[in-house]
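Missing here is one protein chain; the remaining ones are kept as they sit in the complex.
Presenting chain A:
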Amino acid sequence: MTHSANPQQATEKSLEAMRKFSETYAKRTDTYFCSDLGTTAVVIEGLAKHKDDYGSPLCPCRYYEDKEAEVAAAYWNCPCVPMRERKECHCMLFLTPDNPFAGDQQEISVEQIRTETNQY
């Protein structure tokens, strides 16, 4: 990959929690993972890492000046307010079927996630 700063992976416990959450939430909201599951894998890893580091799965596709304050504010904790209100996930984890990037999957395994994120 072109972006390589050797980012740290999450713990297996948090990864599994966020993986299960992502599957359940996609099914409940009739949304789908990206047709490129590598994108899905990276985002789930990011959510789990934030859960490890800050106690909540803060969206990994935002820049925050103060991550602890953002976790407390809760707006960008996954599922974020725009997702809950309007099914808008700019991280491309949960895509409505009409989104050109949407695939047909609502499940992803730990192996699929780590096969992708081990490359970073």
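Rule of thumb we're sticking to: a residue touches a chain if its C-beta (ideal position, glycine included) is under 8 Å from a C-beta of that chain, and two chains touch if they have at least 3 such contacts; residues count from 1.
Methods note: contacts and distances are computed from a predicted model.
Trainee: What name does the UniProt record list for the absent chain among "Thioredoxin", "3-isopropylmalate dehydratase small subunit", "Nitrogen fixation protein NifU" or "Amino acid ABC transporter ATP-binding protein"?
Mentor: The chain we cannot see is, by its UniProt record, "Thioredoxin".
Trainee: Which of A:K13, A:R28 or A:H90 sits in contact with the chain that's absent?
Mentor: A:H90
Trainee: Of A:S14, A:T40, A:N77 or A:Q106, which one is in contact with the hidden chain?
Mentor: That would be A:T40, which touches the missing chain.
Trainee: Kindly note down the residues of chain A that lie in touch with the hidden chain.
Mentor: Touch set of chain A with respect to the missing chain: 1-3, 5, 7, 34, 36, 38-40, 42-43, 45-47, 49, 60-63, 65, 90-93, 101, 117, 120.
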